[in-house]
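Note that one protein chain is taken out, while the other chains of the complex remain in position.
On to subunit A.
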Amino acid sequence: MTANRLAESLLALSQQEELVDLPKDYLLSGSEDEGDNDGEREHQKLLEAISSLDGKNRRKLAERSEASLKVSEFNVSSEGSGEKLVLADLLEPVKTSSTLATVKKQLNRVKSKKTVELPLNKEEIERARTPLEQEIFNLLHKNKQPVADPLLTPVEKASLQAMSLEEAKMRRAELQRARALQSYYEAKARREKKIKSKKYHKVVKKGKAKKALKEFEQLRKVNPAAALEELEKIEKARMMERMSLKHQNSGKWAKSKAIMAKYDLEARQAMQEQLAKNKELTQKLQVASESEEEEGGTEEKVEELLVPDIVNEVQMNADGPNPWMLRSCTSDTKESATQEDPEQLPEPEAHAVSESEGEDRPVAEEEILLREFEERRSLRKRSELSQDAEPAGSQETKDSSSQEVLSELRVLSQKLKENDQSRKQKASSEGTIPQVQREEPATEEEEPLLLQRPERVQTLEELEELGKEECFQNKELPRPVLEGQQSERTPNNRPDAPKEKKKKEQMIDLQNLLTTQSPSVKSLAVPTIEELEDEEERNQRQMIKEAFAGDDVIRDFLKEKREAVEASKPKDVDLTLPGWGEWGGVGLKPSAKKRRRFLIKAPEGPPRKDKNLPNVIINEKRNIHTAAHQVRVLPYPFTHHWQFERTIQTPIGSTWNTQRAFQKLTTPKVVTKPGHIINPIKAEDVGYRSSSRSDLSVIQRNPKRITTHHKKQLKKSSVD
């Protein structure tokens, strides 16, 4: 009804306005062809009347069809308006019409209202009729959600009020930056995901695993409960692994490798790695959780634990890398600690374990420091509270002071890091300096900042959670923070902790971590059961180490190989001549550009044959073509190779010797002339004087003696 009325009034108003606006037009419209057009106009009117019959009583405005050249005030056509124009009407002022005033008022009112309210009546909404509606209203009320006009929660309102423009701008900029960063990261991640190189991914995975491990360590220190959950996840992964046949040489890949393994060393290694992975994954990890439980206890408990742990650590340190080595030479301890012997893996592991156990020790000191920090914060808050003197200030103070807190935290964390480093350096000696490894507050503050977005709650669950959070915060913040330990521990028990962890998880990818670097995971916890089993093996190792304590053959070999590889690499040729094209002299080096230009880079040689053989050095220097020309065995008269080499190295040719020396050197021992009879050598030839008597005379002198002597001889001899 009201709508109809309104429409009518509107129509009336428009008519009025037309009347106000168009008097001139009517005046201008063609008056001379008045008479001719009359019949036509009548017809038009009739048509309009007929068309208006079908409910929509739209009225078409009269149109002026043609322009007239002569405009006179005397012939004003009255077409378009229903009645004939009277002069009196024209003379009267427009205002006076009372009906129009009311219309105008109505119009104004309409204009002031921007939107149409729906549902139109508040009272109607307030009255919740159905039980469902009632329930919803209850919920909304409970959570202080906006039900009525301004769709803002009280908290939001408060924040809106609390935030000044500059702050808001700053905050917005920060958020923008964060989002931009995130997008960069996303793009980067996408790009990296597209890389096909297996090696690259391997390296990345390794790095990730390392990082995750670090984070986990930190989490353990800071938030044992969360760490426990993480461990549970690892346990779950183990279970999954045990259930699945993933790393058990039954897959397609593994089968293909098994075929290749006979011939290919790499394939064999890959298979072994897989099996080792399976073993590692299915190993049971237990003990770490115990230490965490201990950590959950009170301070006194921690202090009780303090002494034995220290003792423990000292002991573990004492037999850290290799007790035999330690005993034999104390000076070598550092070296042995730093050396990267693959065989010494179990020892460092134990060492790490001891560290993890002894972690309770620094906790007390941490707490002292943290308490100090909390105190300071609370003091500052109080001063701010007094300044602002607002009831809702608890939240806003947090927000406003967050920047300062952040900066302070950063400074603190840096200090802590430094402390940590110093502690690592003095790992063996007892750390008496108060140490805190907690960077958690900082990260906690930072992360929400980064991830925060001006989002509206969407689901009921989220709403609920939000409400709870509000309650917690409301409860927590007004409380004096000096209570210390409990309040400090509360963040761990907060329900939002898992949520946070979820976010973290996305970054880490637990499965990934396990598959890539299980040995490091192993080092987290003490495999006590495994230890018992491996005891014999370890003993044997110990024995071996004891036997070969002095000489580290493997390292020597590796060093040797490294040197061999370095030596075999082709060297760059530097052809720079100092002083050409620039100033030269003492202390002046040729410019880098020049050096770059004249440096001939050696082409990369073919890959070494022993590239994939870690235990082998293949000497590729030996050239078989030259070796075919070389003497294999040291010739007879020489007793040492340098003697022989020296004889070879002295040249005898005329190029290196004078003519006479050459002749002397090359004269043969025996020179024969063709056509000359060489008689047998005589005593005279070598300087002896031969007897002048002839042989014949000698023989002829004693012919008789021969026979007698001969007979004697015959008697004596009894051979054959």
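We take it that a residue touches a chain if its C-beta (ideal position, glycine included) is under 8 Å from a C-beta of that chain, and two chains touch if they have at least 3 such contacts; residues count from 1.
Note that contacts and distances are computed from a predicted model.
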{"item": "Which of \"Golgi pH regulator A\", \"Non-structural maintenance of chromosomes element 1 homolog\", \"Elongator complex protein 6\" or \"Sof1-like protein domain-containing protein\" matches, in UniProt, the chain that is not displayed", "value": "\"Sof1-like protein domain-containing protein\""}
{"item": "Touching the absent chain when the full complex is considered, from A:Pro131, A:Gly587 or A:Pro668", "value": "A:Pro668"}
{"item": "Missing-partner contacts on subunit A, residue numbers", "value": "628-632, 635, 644, 647-649, 651-659, 662-663, 665-668, 670, 672-683, 694-696, 698-700, 702-703, 705-707, 709-710, 713-714, 717, 719-720"}
